[in-house]
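A single protein chain has been omitted; all remaining protein chains appear in their positions.
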Amino acid sequence: MPQVMTAYDVPTGDVVYWRGDGWTRDVREAVAFDDATLAEAASTRDAVAQKVMDHYPIDVELKDGKPWPTRYREVVRASGPSVRLDLGKQAEL
Amino acid sequence: MARIEIKRKSLEEATAGVLEVEGALEIRLREDEPREWTFVPDDAELPAEGNVVVSLKRLADVAGDSRYGSVGVRIQAGEDVREIAPHLARIGIVELEFPKFRDGRNYSSAAILRQQLKYTGEIRAIGDVLADQLFYMIRVGIDCLALHPSVKEETARRALDRFAFVYQQSSDDRRPVWTLRNG
Partner (left out) sequence: MYQYDNFDQAILDARVEEFRDQVGRRLSGELTEEQFRPLRLMNGVYLQLHAYMLRIAIPYGTLNTKQVRMLGHVARTYDKGYGHFTTRQNIQFNWIRLQDTPDIIRDLSTVGLHSIQTSGNCIRNTTADQFAGATAEEVTDPRVWAEVLRQWSTFHPEYSFLPRKFKVAITAADNDRAAVQWHDVGIVIHKNEAGELGFRVLAGGGMGRTPIIGKVVREWLPQQHFLSYLEALMRVYNRYGRRDNIYKARIKILVHELGIEKFREEVEAEWQEVLKTFQDIDPREVERIAANFAPPPFETLADTDAGFDAALTADAEFAKWVKQNVSAHKAPGYAIATLSLKPIGGIPGDASADQLDAVADLADQFSFGEVRVTHEQNLVLPHVKKADLFVLWQELVKQELATSNAGLLSDIIACPGLDYCTLANARAIPVAQDIAKRFADIERQRDVGELKIKISGCINACGHHHAGHIGILGVDKRGEENFQITLGGSGAEDASLGKIIGPGFDYDGVINAVETIVETYRSIRNEGERFLDTYRRVSVQPFKDAVYGSN
(Lines give C-alpha, C1' and ligand atoms only; values in the text may rest on other atoms or scores of the structure.)
Protein backbone atom coordinates (compact mmCIF):
# COMPACT_ATOMS: atom_id res chain seq x y z
CA MET A 1 0.00 0.00 0.00
CA PRO A 2 1.37 3.47 -0.84
CA GLN A 3 2.20 5.84 1.96
CA VAL A 4 2.78 9.52 2.56
CA MET A 5 4.76 11.20 5.34
CA THR A 6 2.88 13.38 7.78
CA ALA A 7 4.06 15.62 10.63
CA TYR A 8 3.10 18.72 12.57
CA ASP A 9 4.38 22.20 11.82
CA VAL A 10 6.18 23.47 14.95
CA PRO A 11 5.05 27.13 15.15
CA THR A 12 1.41 26.53 14.18
CA GLY A 13 0.78 22.89 15.07
CA ASP A 14 -0.86 22.41 11.69
CA VAL A 15 -1.00 18.94 10.15
CA VAL A 16 1.41 18.79 7.21
CA TYR A 17 2.49 16.27 4.56
CA TRP A 18 5.74 15.83 2.65
CA ARG A 19 5.40 17.15 -0.90
CA GLY A 20 8.93 16.33 -2.11
CA ASP A 21 10.18 19.90 -2.04
CA GLY A 22 8.69 20.94 1.26
CA TRP A 23 5.57 20.48 3.35
CA THR A 24 1.94 20.96 2.36
CA ARG A 25 -1.24 21.23 4.41
CA ASP A 26 -3.14 19.23 1.81
CA VAL A 27 -2.70 15.47 1.83
CA ARG A 28 -3.79 15.38 -1.83
CA GLU A 29 -0.60 17.28 -2.72
CA ALA A 30 1.65 14.89 -0.82
CA VAL A 31 4.17 12.58 -2.47
CA ALA A 32 3.04 8.99 -2.29
CA PHE A 33 5.80 6.40 -2.02
CA ASP A 34 6.37 2.71 -1.55
CA ASP A 35 9.72 3.25 0.08
CA ALA A 36 9.82 5.76 2.94
CA THR A 37 13.59 6.28 2.89
CA LEU A 38 13.67 9.61 1.07
CA ALA A 39 10.74 11.12 2.93
CA GLU A 40 12.14 9.81 6.21
CA ALA A 41 15.47 11.53 5.57
CA ALA A 42 13.79 14.81 4.67
CA SER A 43 11.57 14.64 7.74
CA THR A 44 14.43 13.90 10.06
CA ARG A 45 16.36 16.82 8.61
CA ASP A 46 13.44 19.19 9.16
CA ALA A 47 12.76 17.75 12.61
CA VAL A 48 16.37 18.41 13.62
CA ALA A 49 15.92 21.96 12.32
CA GLN A 50 12.81 22.14 14.56
CA LYS A 51 10.53 23.00 11.63
CA VAL A 52 8.31 19.94 12.01
CA MET A 53 7.81 17.31 14.69
CA ASP A 54 6.32 13.89 15.35
CA HIS A 55 6.56 12.72 11.74
CA TYR A 56 5.36 9.25 10.69
CA PRO A 57 4.21 7.54 7.51
CA ILE A 58 0.53 6.85 6.93
CA ASP A 59 -1.20 4.47 4.54
CA VAL A 60 -3.04 6.07 1.65
CA GLU A 61 -5.07 5.02 -1.33
CA LEU A 62 -5.00 6.93 -4.59
CA LYS A 63 -8.23 8.67 -5.56
CA ASP A 64 -8.04 10.21 -9.03
CA GLY A 65 -4.30 9.80 -8.65
CA LYS A 66 -4.20 11.79 -5.42
CA PRO A 67 -3.41 10.30 -2.02
CA TRP A 68 -6.12 10.01 0.63
CA PRO A 69 -5.67 8.34 4.05
CA THR A 70 -7.17 4.92 4.64
CA ARG A 71 -7.38 5.01 8.46
CA TYR A 72 -10.26 7.00 9.92
CA ARG A 73 -7.99 8.82 12.37
CA GLU A 74 -5.89 10.10 9.48
CA VAL A 75 -8.99 11.08 7.51
CA VAL A 76 -9.95 13.26 10.48
CA ARG A 77 -6.45 14.79 10.57
CA ALA A 78 -6.56 15.45 6.83
CA SER A 79 -10.08 16.91 6.97
CA GLY A 80 -11.05 18.28 10.35
CA PRO A 81 -13.58 17.25 13.00
CA SER A 82 -16.47 15.21 11.61
CA VAL A 83 -18.75 17.14 13.94
CA ARG A 84 -17.72 20.55 12.59
CA LEU A 85 -17.64 20.33 8.82
CA ASP A 86 -17.35 24.12 8.71
CA LEU A 87 -13.89 23.99 10.28
CA GLY A 88 -10.41 22.82 9.41
CA LYS A 89 -8.93 21.63 6.15
CA GLN A 90 -12.27 20.29 4.90
CA ALA A 91 -13.58 23.89 4.95
CA GLU A 92 -10.40 25.62 3.85
CA LEU A 93 -8.82 23.52 1.12
CA MET B 1 7.70 27.37 64.94
CA ALA B 2 11.18 28.29 63.74
CA ARG B 3 11.95 27.74 60.11
CA ILE B 4 15.01 25.76 59.25
CA GLU B 5 17.75 28.21 58.40
CA ILE B 6 19.62 27.28 55.30
CA LYS B 7 22.62 29.20 54.11
CA ARG B 8 21.58 30.65 50.84
CA LYS B 9 23.00 33.61 49.07
CA SER B 10 20.77 36.43 47.93
CA LEU B 11 19.49 36.25 44.42
CA GLU B 12 22.04 38.78 43.13
CA GLU B 13 24.94 36.81 44.54
CA ALA B 14 23.45 33.60 43.33
CA THR B 15 23.28 34.97 39.83
CA ALA B 16 26.91 36.00 40.07
CA GLY B 17 27.71 32.41 40.96
CA VAL B 18 26.89 31.17 37.49
CA LEU B 19 30.16 29.93 36.11
CA GLU B 20 31.36 27.97 33.15
CA VAL B 21 32.72 24.52 33.98
CA GLU B 22 33.90 22.28 31.17
CA GLY B 23 31.31 23.63 28.81
CA ALA B 24 28.37 22.99 31.10
CA LEU B 25 27.07 25.53 33.53
CA GLU B 26 27.40 24.84 37.19
CA ILE B 27 25.45 26.80 39.69
CA ARG B 28 26.50 26.81 43.30
CA LEU B 29 24.69 28.68 45.98
CA ARG B 30 27.09 28.08 48.85
CA GLU B 31 29.61 30.28 50.55
CA ASP B 32 32.12 27.53 51.36
CA GLU B 33 34.82 26.64 48.88
CA PRO B 34 33.96 23.84 46.46
CA ARG B 35 35.96 20.66 46.99
CA GLU B 36 37.00 18.06 44.47
CA TRP B 37 34.97 14.90 44.86
CA THR B 38 35.55 11.59 43.15
CA PHE B 39 32.68 9.20 42.61
CA VAL B 40 33.74 5.61 43.15
CA PRO B 41 31.41 3.06 41.58
CA ASP B 42 30.46 0.01 43.63
CA ASP B 43 32.64 -2.29 41.54
CA ALA B 44 35.75 -0.08 41.81
CA GLU B 45 38.31 -0.19 44.56
CA LEU B 46 38.35 2.70 47.00
CA PRO B 47 41.39 5.00 46.91
CA ALA B 48 43.59 5.17 50.00
CA GLU B 49 42.46 8.69 50.78
CA GLY B 50 40.74 11.73 49.31
CA ASN B 51 37.19 12.97 48.99
CA VAL B 52 35.12 10.08 47.77
CA VAL B 53 31.48 9.84 46.85
CA VAL B 54 29.96 6.38 47.12
CA SER B 55 26.61 4.74 46.71
CA LEU B 56 24.15 4.44 49.57
CA LYS B 57 24.97 0.74 49.72
CA ARG B 58 28.63 1.44 50.40
CA LEU B 59 28.13 4.42 52.67
CA ALA B 60 28.27 2.62 56.03
CA ASP B 61 31.67 1.07 55.25
CA VAL B 62 33.22 4.27 54.02
CA ALA B 63 31.74 6.41 56.76
CA GLY B 64 33.29 4.11 59.34
CA ASP B 65 36.73 4.33 57.71
CA SER B 66 38.89 6.98 59.34
CA ARG B 67 41.11 7.35 56.24
CA TYR B 68 38.46 9.60 54.75
CA GLY B 69 37.95 12.95 56.38
CA SER B 70 34.56 13.55 54.94
CA VAL B 71 32.55 11.43 52.57
CA GLY B 72 29.94 11.92 49.92
CA VAL B 73 26.96 9.78 49.04
CA ARG B 74 25.07 9.46 45.79
CA ILE B 75 21.35 8.85 46.14
CA GLN B 76 19.60 7.32 43.19
CA ALA B 77 15.99 8.13 42.50
CA GLY B 78 13.94 5.69 44.53
CA GLU B 79 16.45 5.18 47.34
CA ASP B 80 15.48 6.16 50.87
CA VAL B 81 17.56 9.17 51.80
CA ARG B 82 16.69 8.69 55.48
CA GLU B 83 19.12 5.76 55.53
CA ILE B 84 22.04 8.18 55.63
CA ALA B 85 20.89 9.64 58.95
CA PRO B 86 23.31 7.64 61.16
CA HIS B 87 26.26 8.92 59.13
CA LEU B 88 25.17 12.51 58.74
CA ALA B 89 28.07 14.01 60.70
CA ARG B 90 30.54 12.42 58.29
CA ILE B 91 28.84 13.52 55.09
CA GLY B 92 30.22 16.45 53.09
CA ILE B 93 28.12 16.15 49.98
CA VAL B 94 24.93 14.43 48.92
CA GLU B 95 24.54 13.92 45.22
CA LEU B 96 20.96 13.45 44.08
CA GLU B 97 20.45 11.74 40.78
CA PHE B 98 17.76 12.98 38.37
CA PRO B 99 17.70 10.32 35.66
CA LYS B 100 15.10 12.20 33.66
CA PHE B 101 13.13 15.42 33.80
CA ARG B 102 9.96 13.72 34.97
CA ASP B 103 11.48 11.71 37.80
CA GLY B 104 10.78 13.91 40.81
CA ARG B 105 11.56 11.54 43.68
CA ASN B 106 14.77 13.26 44.67
CA TYR B 107 13.02 16.58 45.14
CA SER B 108 11.53 14.91 48.21
CA SER B 109 14.96 13.56 49.18
CA ALA B 110 16.33 17.09 49.23
CA ALA B 111 13.36 18.31 51.25
CA ILE B 112 13.82 15.53 53.80
CA LEU B 113 17.55 16.21 54.05
CA ARG B 114 17.03 19.88 54.73
CA GLN B 115 13.78 19.97 56.64
CA GLN B 116 13.92 16.80 58.68
CA LEU B 117 17.53 15.63 58.89
CA LYS B 118 18.71 19.26 59.19
CA TYR B 119 21.55 18.54 56.82
CA THR B 120 23.41 21.76 55.97
CA GLY B 121 26.15 20.41 53.71
CA GLU B 122 26.24 20.51 49.97
CA ILE B 123 23.45 18.92 47.92
CA ARG B 124 24.24 18.51 44.31
CA ALA B 125 21.84 17.65 41.51
CA ILE B 126 23.28 15.41 38.83
CA GLY B 127 21.78 14.01 35.68
CA ASP B 128 19.32 15.63 33.33
CA VAL B 129 19.05 19.15 34.75
CA LEU B 130 17.56 21.92 32.64
CA ALA B 131 17.20 25.64 33.30
CA ASP B 132 13.48 25.29 33.88
CA GLN B 133 14.06 23.07 36.91
CA LEU B 134 16.37 25.50 38.72
CA PHE B 135 13.57 27.24 40.56
CA TYR B 136 12.17 23.97 41.91
CA MET B 137 15.51 22.39 42.77
CA ILE B 138 16.87 25.38 44.60
CA ARG B 139 13.70 25.73 46.61
CA VAL B 140 13.82 22.15 47.93
CA GLY B 141 17.39 22.68 49.10
CA ILE B 142 19.69 21.72 46.26
CA ASP B 143 22.54 24.20 46.26
CA CYS B 144 24.80 22.93 43.53
CA LEU B 145 23.58 22.13 40.05
CA ALA B 146 25.39 20.93 36.98
CA LEU B 147 23.24 21.90 34.03
CA HIS B 148 22.75 20.15 30.74
CA PRO B 149 25.38 21.51 28.30
CA SER B 150 22.66 22.90 26.02
CA VAL B 151 21.56 25.44 28.64
CA LYS B 152 22.67 28.97 27.86
CA GLU B 153 23.94 31.21 30.61
CA GLU B 154 21.36 33.96 29.95
CA THR B 155 18.61 31.38 30.16
CA ALA B 156 19.84 30.17 33.53
CA ARG B 157 20.17 33.72 34.83
CA ARG B 158 16.63 34.55 33.80
CA ALA B 159 15.35 31.39 35.46
CA LEU B 160 17.09 32.27 38.73
CA ASP B 161 15.57 35.73 38.82
CA ARG B 162 12.08 34.73 37.73
CA PHE B 163 9.82 34.52 40.75
CA ALA B 164 9.92 37.27 43.37
CA PHE B 165 7.19 35.56 45.43
CA VAL B 166 6.25 32.00 46.26
CA TYR B 167 3.08 30.36 47.51
CA GLN B 168 4.44 27.75 49.85
CA GLN B 169 7.06 26.90 52.40
CA SER B 170 9.91 24.67 51.28
CA SER B 171 13.54 24.19 52.32
CA ASP B 172 14.72 27.68 51.47
CA ASP B 173 14.16 30.78 53.56
CA ARG B 174 11.51 32.22 51.26
CA ARG B 175 8.27 32.96 53.01
CA PRO B 176 4.97 31.97 51.43
CA VAL B 177 3.00 35.02 50.35
CA TRP B 178 0.33 34.40 52.96
CA THR B 179 2.83 35.18 55.71
CA LEU B 180 3.71 38.42 53.90
CA ARG B 181 0.04 39.32 53.54
CA ASN B 182 -0.70 38.77 57.17
CA GLY B 183 2.45 40.33 58.61
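Note that the chains take the letters A and B in the order they are written out, and that residue 1 is the start of every chain.
By our rule, contacts are C-beta pairs under 8 Å (C-beta built on N, C-alpha and C of every residue); 3 or more make two chains touch, one makes a residue touch a chain.
Source: prediction; values computed, not measured.
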Positions on chain B contacted by the hidden chain, ascending: 1, 3-4, 77-78, 80, 101-105, 107-108, 111-112, 115-116, 130, 132, 135-137, 139-140, 150, 152, 155, 158-159, 162-170, 176-182
Absent-chain interface as seen on chain A, which is shown: 8, 10-15, 47, 49-50, 53-54, 71-73, 76-77, 80-84, 87-88
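Throughout what follows, only the chains that are shown with their structure count from here on.
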Averaged-CA centre spacing for the pair chain B and chain A, given as whole angstrom: 46
